[in-house]
Structures are given as C-alpha cells and as structure tokens.
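Handing you this structure, nothing more for now.
Here the complex is missing a single protein chain, while all its other protein chains stay put.
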Amino acid sequence: MKKINKVVLAFSGGLDTSVILKWLQDTYQCEVVTFTADIGQGEEVEPARAKAQQLGVNEIYIEDLREEFVRDFVFPMFRANAIYEGEYLLGTSIARPLIAKRQIEIAQETGADAVSHGATGKGNDQVRFELGYYALQPEIQIIAPWREWDLTSREKLLKYAESHRIPVEMKKKEGSPYSMDANLLHISYEGRGLENPAVEPEESMWRWSVSPENAPDTAEYVEIEFKCGDAVALNGNLMTPAQVLTTLNQLGGKHGIGRLDLVENRYVGMKSRGCYETPGGTILLRAHRAVESITMDREVAHLKDELMPRYAALIYNGYWWSPERKTLQALIDGTQQDVNGWVKLKLYKGNVIVVGRGSRTHSLFDENVATFEDDAGAYNQADAAGFIRLNALRLRIAAKIK
Amino acid sequence: MKKINKVVLAFSGGLDTSVILKWLQDTYQCEVVTFTADIGQGEEVEPARAKAQQLGVNEIYIEDLREEFVRDFVFPMFRANAIYEGEYLLGTSIARPLIAKRQIEIAQETGADAVSHGATGKGNDQVRFELGYYALQPEIQIIAPWREWDLTSREKLLKYAESHRIPVEMKKKEGSPYSMDANLLHISYEGRGLENPAVEPEESMWRWSVSPENAPDTAEYVEIEFKCGDAVALNGNLMTPAQVLTTLNQLGGKHGIGRLDLVENRYVGMKSRGCYETPGGTILLRAHRAVESITMDREVAHLKDELMPRYAALIYNGYWWSPERKTLQALIDGTQQDVNGWVKLKLYKGNVIVVGRGSRTHSLFDENVATFEDDAGAYNQADAAGFIRLNALRLRIAAKIK
Amino acid sequence: MKKINKVVLAFSGGLDTSVILKWLQDTYQCEVVTFTADIGQGEEVEPARAKAQQLGVNEIYIEDLREEFVRDFVFPMFRANAIYEGEYLLGTSIARPLIAKRQIEIAQETGADAVSHGATGKGNDQVRFELGYYALQPEIQIIAPWREWDLTSREKLLKYAESHRIPVEMKKKEGSPYSMDANLLHISYEGRGLENPAVEPEESMWRWSVSPENAPDTAEYVEIEFKCGDAVALNGNLMTPAQVLTTLNQLGGKHGIGRLDLVENRYVGMKSRGCYETPGGTILLRAHRAVESITMDREVAHLKDELMPRYAALIYNGYWWSPERKTLQALIDGTQQDVNGWVKLKLYKGNVIVVGRGSRTHSLFDENVATFEDDAGAYNQADAAGFIRLNALRLRIAAKIK
Partner (left out) sequence: MKKINKVVLAFSGGLDTSVILKWLQDTYQCEVVTFTADIGQGEEVEPARAKAQQLGVNEIYIEDLREEFVRDFVFPMFRANAIYEGEYLLGTSIARPLIAKRQIEIAQETGADAVSHGATGKGNDQVRFELGYYALQPEIQIIAPWREWDLTSREKLLKYAESHRIPVEMKKKEGSPYSMDANLLHISYEGRGLENPAVEPEESMWRWSVSPENAPDTAEYVEIEFKCGDAVALNGNLMTPAQVLTTLNQLGGKHGIGRLDLVENRYVGMKSRGCYETPGGTILLRAHRAVESITMDREVAHLKDELMPRYAALIYNGYWWSPERKTLQALIDGTQQDVNGWVKLKLYKGNVIVVGRGSRTHSLFDENVATFEDDAGAYNQADAAGFIRLNALRLRIAAKIK
C-alpha cells in the first residue's frame, strides 16, 4: 500500500463520507483535510464543520462556490446547448470538475499528497473526479475507498459507523430509496426502484418540482436577456449567474418544468436509468437556442450543432479539464460574441414555450428580405433559378450516366 | 422562351395553382397535366378533378399517397431522430421529394417535357421540388411561375383569375392571414402577422391542436411498439404507417402537443419565422429516442447524434434524392435492425413524458451490471482504476511539462 | 443595365484583363481603377502601370502583397493541415480572398461603386472573389464580364483587342496551351490537353519544378523551426513568412517536389482536371504535421483532422470571409499555441522524408513512459487490463444477448 501523509477529502458531512473519513485515518494512518462546498445542493454546509471536528480533522474547508459554479461551468456549457444523448442536461457531470479543481488547490495549499472522493467504482463520477485530479496535478495520489474497501453493503457500512462511533441519523439507517445528487443545476435520482426501466417512478420521488398536474392553472411569462450568450437579466432585472439560475429554478419548479426519466450510457460501459429535475436549466436551454436563432449565422449554428454531441460527451465522460474540451470551448465562446438579445417565454404546466425573441443590436432577421409581401428588390427571385441549377448540376450529371 | 409541349403541374385545386394552370396554358401554349395528391393535408382532393376539367385538362392524376408518404419518407427520416436547428421536425421538407418523384413519373408516363410547381422564388420549397426533378430526370424542363410572371401581388392574381374566368371562393379573396402547408406530419404557418418574430402568434392561428390550457385535465397513456426502428403498433394494435401517424396526430392534437414557434435559416439565405403543429411526430420522436436508449449501442448512438444535424439539413435543403442523403440513410437504416421494443408515454397538456421502455429481444440494459446492489461479480470495480489511469495518461504527461 | 460610376478591376496587365478594362469603359461608360498585386506569381507587376495608363486609367494601384499573403492567408491555412479532397493544397483558393479584400478597400478609398474580375462563369474563382466582395461590402456592385459579354471565344477576344487597339503580345495570339494561375504557394494548369483525365500531361507543361528524374542525385537536408504552428526559421536562419515560402519553393522545385495531377470537384458542380506545383507548400505540410505529432495532444489532433476536410472545403468554395471559417480558424489557432519545435527533412527526387523532430519546450513525447525497456514505474502495465475490460463492457453485454 502506498504511503499517504495527508489527504483532501470531498466531504458532504453525510454518512458515507463520514465513514470514508474515518476509514482513511485508520487505513492510511494519515491526516485528513475536509472540503465541503455549497454548489446549490440545497443543504446546509456549515454542519459539516462540527462533524469533521468530531472526527479529529484540523483543516476544514467550507466554501460557497455557487457563483463560480454557474459562471465558470454551467454557463460555458449552456453556450454550447449541450445535451447528452438527446435528453440529459449534464447536471451532475458539470459539478465534478469544480470540486476536483478545488480539492487539488487545497492539496497544494495544505501540502497534501492525496485526494479522495466518495464515488463508487461503477459510476461516471469517479472518472470525472479523477480525470480532473490527474489533469491538474499529475503526480497526485488518489484514494477511491469504494474501489478499495470491503464495506460493500449498507449493512457493513452501518456496522463500521457504529463500531467507530460515527453518529448516524435515524433516517439514514433506512437509507434513501434513491441515490441522489444535487447542485444548482439539477437533482438526480438513481438506483433502487428505478433499476427497472420499464416502471414509472413514483410521484413522491421528485423533490424540486411539482408535477405538471399540480402546477398553476395560469401561465406565467418571463423575459430573459442574454449578453454574449449568457443570461444576464430576468424580466429586466440584472442578476448574477447564480441568481439567474436560482430564480429560474423557482419558476420552473413551480410550473412543473424540467423532469426527465431516461436510460443513459455510462462511460464505464453499461446502460443505467436515471431521473432528473432541471427546472431552471430546461428554461435556459430553450431560451438560449431562441436567442441564437435570431443572432447567429446559419453555418455557424449548424457547425455548433454538429459538434455539440461530442462536446456533451466530453463533459459527461469527465474531460472538462482536457485540451480537447478547451479547444471546443474556444470555438463555442467565439460564436457567442454576437449572441445578444432577449427571449420571451411562457411557462405552463411543464411547457416552456418561446413566444418572442429579438435583438436590438445583433438581429440577423431581415424583415425586408424575409417578407412575403413586396420586398422592394431586397431579394431577386430570379437568382434562385441559377442557385438551384448549379446545386443540381452534379445530380444531373450523375443521373445522365444511369 | 423555351418551347414546351406538355407540363405536369402539382395542382392543389386552390386559387394559386388554378391561376398557374391557366397561365401555363396561355404563356407556353402547352398542354397541362394536373397531379393532385392526398398526403394527409386534411382537404378533399377529389374536387380538384372538376376544377381541372373546367380548365380544359385532359390528363388528371389524383392519388392517395398517405401510406407511401409515411412509410418511405416520414419513417426513414424519424429513424435518424432528425431535427433541423434543434427544433423543427421537417414536416414540409419531407413531403416535397415524394411530390417531385410522382411528377417526374407522370411526366414519363404522359410524355411531358416539363414540370411546374407553385412555390415562390424566396422559399425552400422551390429548391426541394427542383433538386428532386433534376436528380430524377436530368433533362426535364422546369417552370416556376412565381419566378417568371408579373403577378407579384394578390391583387394582380385575383384580377388575372377574374379576367380568365377562374372561379375564386369568397374567402380566398380576402386571403388567409397566413401562408400554410399541411400533410400527415404537420401543418405550418408563415407570413403576415408572424413576420415580426418578437410577437406571439394569436391562439386562433393554430388549427390542429388545442392549446395546453384547453387540453384535458387528465393524462392519457399510450404504448408504442417499434420494429426495426419503425412504429408498428399503438396500445397493442398493429397499424400501417399512415394509421400510426394519423392516430398519434389525434392523440397529440387532443393533448395540446407539438406546437412550435421558431426562427429558422432558409437554404436561400435568409432567416424566417415559422410556426408548426406536429402532434404525432412530436410523440413519435420522443418514443423513438426512448426505444433506442435501451436497444442501441452507445457509440452507434453518439455517431448517429453527430451526423443527425447534417442529415436534417440535407432534407431541409431539398437533397432527399442526392447520393449523400442515401449514403447517410444506409448508415441510419443499418443501425435500426436492433431497435425493437416498446415505449410507454404519458400525454398531458403539451407534455410527452416517457414513463417506461423495454425490449424483450434486444435490450442492452443489463440489470445485473447496472445495479447499485451486489452484482455478484458481473462488474469488477477495480477495473475502473486502470481505465481511469490510462485515460488520464496523456493529460498527466501534458500537465508535467507545464 | 445597372448604372456604374467607377469600378475597381483586378488587373494583371495581360490580354484578358486589358480587354475587360476597355470593355468596362465602353459598356458601362464608367471610370476604371486598376489593382495589380504581386503575390508571388513570378511576373513583374510594374509593366501593368504603363498598360493601364495607355488605356486611360487615372487611379492605378500596384502593390507587393507577398508578406501579407503568406502571413495572413497561407500560414493560417497550413495550421489546419488543409488539403482539399485528399490531395489539393488550395494554392489558388487561398489567394482570392486577399485580392477581394484589397479591391473592396480600394473601392472604399476611391469611392468606387463596383468591382470586377477576370474569372469565368464556370470556375471556382468567380465564387471566391464575389463571396469576398459581398461579405466585406454588402452593397457593392459586381461586374463579371465573362458571364455578361459575348466574347466567348479567343478569336472574338483577339478581334475585340485589335479593333480597340489593345496591344497584344505575339505569343498571346497563339494562346497558352493551358489556363494557368500562380502565386507564392503554387502554380496551376487547367484546360486544353488536360481536359482528358486519362492522359498524362507533357513534361514541358511543368514550370516551377524539375521532374524527379532530373532532380539532383544527392539528397539535401533541411531543418524547419516552428513557433505557434508557423515556420519561422530554416536551418537556423530566422525568416519572414514570404521568405520561408520562397526558400522552400526553391528547395522543393530543385528536388522535384510538389507536383500533383488530379480530378477535383468544383463548387459549381462539375468535376475538372487540374495539375499543380506546390514545392514549398508540400514540404511545409509534412513538416507541420511532424511538429504537431510531437507537441499536440491526441484528441485535439484527431478533432482537427476530423474538421479539416470541412475547413478545406470552405476555403476551396470561397468562404474565407465567412463566420464559419473564422469560427473554425479560432479553434485551429487555439490548438497551435503549443506547436513549438523543429523538424528535420530529407529532400530527394520528389520525396519529402521526415527524419527527426523535437521540441525543447513542448514535447509530449515521454521517453520514460514510451520505452520498451524498464520504465521504472512510469507506466503500470496492469492498468491496461481494467482499461480494456471497461472499454469492452458494452461489447460483451451486446454479445451476450445475441
């Protein structure tokens, strides 16, 4: 076994990472630094301090990263209209690179030679954490307890907690019916009852949104202003990135928007079933596409659309800190300079309906050319004949030899 | 002016194509063959016979092409999950190649040396018709009256009709507030009040669906069975392609599903605003993706997703009959051999919600591997360490020299 | 006919553009501004002045654009390793955007309302010129004489010259056996004897290079230094971009390097046969790929390779000034920041052989990892087992259900 002196642990304060904390101390006889971040998961982070102290931790990092998360991770990704496999808005995937980055920074500050996380050996998150660690600090030691220890069932885990006097909340003993992950972009559900993809999830599972049935009977309109591809104001009120997303989450959750139930392909090779709530993100994606529709050149838009699935897969697979993701990001960011405008949306019982869009400065919609009425010579219909004939030339030559 | 003997006209029986019919006879002193097809536009086609006879046409073709339309055009396109610019389901685009093909066949049967259509010189449809004509009959003559004549306003058109004793229905005199096109896949609206993309369309515009607000308060479930990527049964009832789409249109329309309001990029170079209703297609697309999610290999699915925007643009731009569309279709069709399974959907006030999916024969979802519980050795978590380390190797080498 | 006041003509001083000059004066009764550029075509540009004066031109622009041509057009393109259809190094295509840009600038300086060029209506060059004009000055008038006049044969052209007292050199009367175009990157040959793609061109056609047979019997080595993807020194001597290319042209031409005989697909729809000499460019392309091979990340390199054909087609088709070319260029340029290093090449009778490459600062070649000998733990072979097993997982799951 490798010799570890100090390890930075991504620590939620919950049962699993508390057990990991203790297990690291015992197994590696090393010092543990805890790192707990508020990325909008909707739970208090401050209680993690007491728990860490109780377990003898001296260096405790507790941070509010919500603005950084949305500004430097969520928004750049939304510039690409990124969707994985036609459905998934990458809520979990996009949070991991930030955690990985901060862990490595803290390792450097505290002189730690290792980092550790609570992701299992079967999922995508281990990959996302560890590719980040390696890319940012190539010689870092990584401890992934779930791949190493023998606490392979909840029972064993609880037993370990008990025997090491780790306090366990009563409800935790039963375990959640689902494996969940949350941040400002989304909340996810996996496992347990969801493992049969043929069966509809129970209504009680969903936490962030009402069902469309229970949403208000009256629609609500919202106008979003974009600057260089990022949402900067709602209904005329300037907001920070995290404020925008928080507000859209409230709006979306209220109107039953952003639920998703799908089967996805994990990077480690199997299909898995997941359910997601992404209320604000679902609104934002429609809005961003709509403002692009009026400000972005056709061929640039098509190029972006063709590259998007690859970009989304890079993020899903954990390659945020890779040169190829950065290369694509440079292309994407470049396309957003002219994406300045507004979109008006109607929210109603699960629907996000675009009802208007415009740009005072960058609209490429030329009413004079587009009109069905007399265009006063803005467009010469006769041009179309030559356009078609030359585009058809290769087809005609081929047809002739058949 | 080129000498024309006989021309096959795509004839709806409406005012525009009636004027074109007369204008062709007068201008080219040629015989006109009319071709009127039922592709599910929802209007009777038989009345076109009397109108054509009245105008002296001897060869009149009236055909029901609904099954061919869905089987050979709509379904192959849906195998690709084709969406243009992230939104548009290509309802108009996919009907033109069939019309073009039949016109050319009729030209060959009747010994005609020309074909003609009623599309304007500013839109995409002229391109879709004419690329089809040229690809299928390279020496055909094409007459596009809207690019040639001087009847450039509705007033002039009506005057021409009057002076040539072409009967005009009263309501036509006022003109529809929108330019519309319909077939079994969709109905589209353009022009007039829609020319300002900032303004929400009036509720009265929509013809095929109720608004989500007016849809039933109770959800309805539907199960779709797929065979080789095509929908073959609804709720256990085997159906022909056109029956599937007709039934889904009824279901979707009833539940307020499939409305769309967007700004799109035309092939001829300008942005235009269009509104669409695609009730059945919207359901079908979600369902098809869902059945693929459980039966299709990850890398094949990603490849398809990356090629889809290009495939969609080919259809949008009128290249159905091109070798590159056929080449892509061969790839797409090949991926559908294993796409056999079922999807259960919940329809509610504009929402199409996937609630279950499965395949008795081709499911790649392996519960034993995917489970969060003990997998009895189906998956070795330790493998993930090597997987990550080798995937990270190039990132680490690069980080070391920085 | 549109009213033109002043037109900027791309004027070589040869027969064709002299006739065009006169024809423009006569036909449009307008003033003509001539623009003649040295882009390395290997002919004196100064004589164009006298010819223009003789034809009554008052505003005469003669410019040496060689450095700008290589620095701002050739080098950016070579960063992409651009090759059209697997063979063609885009020598003609890349020069047109520069000419177009300067014509528009001169039009703005001189208050001209039109531009004109000598490209025919059948080739790619008209498109390249005119897309540039339109992109840079959307309201410019364009006169393409070859598409307008009736001087459709060489005989008629000579007659027109004679009757208008345009001096014609004796040799021009016979006409060149080929249609040629040259600049610092290449010389091209089309037409006449080449119109039969089955027949080998005559040795006497080639002007810039000796045949491999006639090249020296002794190989010559050259070392090229790259900085951010651009060649900056040969054999240790710092050089400007144009100097690099000029020197490589001499070296390549001497060693029989860079001849090409191909059939290509024109943007206007037909296949055509062309022959090209690109001595320096052929060396540069191999060298650039080699320096990338040691400094560029794998996935970035693969992404570049996948986008390259599209980038090359954009340049071939005349879209240099389009937003999509600029978008791709931003991606490409971003990848070149680390492309710093040197390549050693052996030149011998038509062969460009890479014999060594390295980078003091940016080499990603890690001998410790790559070695077949003992690597002292730099690489853990056991990692490969997990890497393979997880990459194989989806293949195994699929095989099991078969």
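Labels for the chains are A, B and C, by order of writing; each one numbers its residues from 1.
Simple rule for what comes next: a contact is a pair of C-beta atoms (placed from the backbone, for glycine too) under 8 Å apart; a residue touches a chain by one contact, two chains touch by 3 or more.
Predicted model, so just to flag it, every value in this text is computed and none were measured.
One chain of the complex is left out; on subunit B, the residues touching it are 265, 268-270, 297, 299-300, 303, 310, 319, 322-324, 326-328, 330-331, 334-335, 390-394, 397.
The omitted chain makes contact with subunit C at the following residues, 81, 85-87, 120-122, 126-127, 130-131, 134-139, 144, 146-147, 152-153, 179, 190-192, 195-201, 212-213, 217, 219, 259, 261-265, 268, 270-273, 289-290, 293-294, 298, 301-302, 305-306, 309-310, 313, 321-323, 344, 346, 348-351, 353-358, 364-367, 369-372, 374-375, 379, 381-385, 387-389, 391-392, 395-400. The chain not shown here touches subunit A at positions 297-299, 361-364, 366, 369, 379-380, 382-387, 389-391, 393-394, 397-398, 400-401.
Keep this in mind: only the chains that are shown with their structure count from here on.
Between subunit A and subunit B, the centres computed from C-alpha atoms are 32 Å apart. In subunit C, 297, 299, 390-391, 393-394, 397 are the positions where the chain touches two or more neighbouring chains simultaneously.
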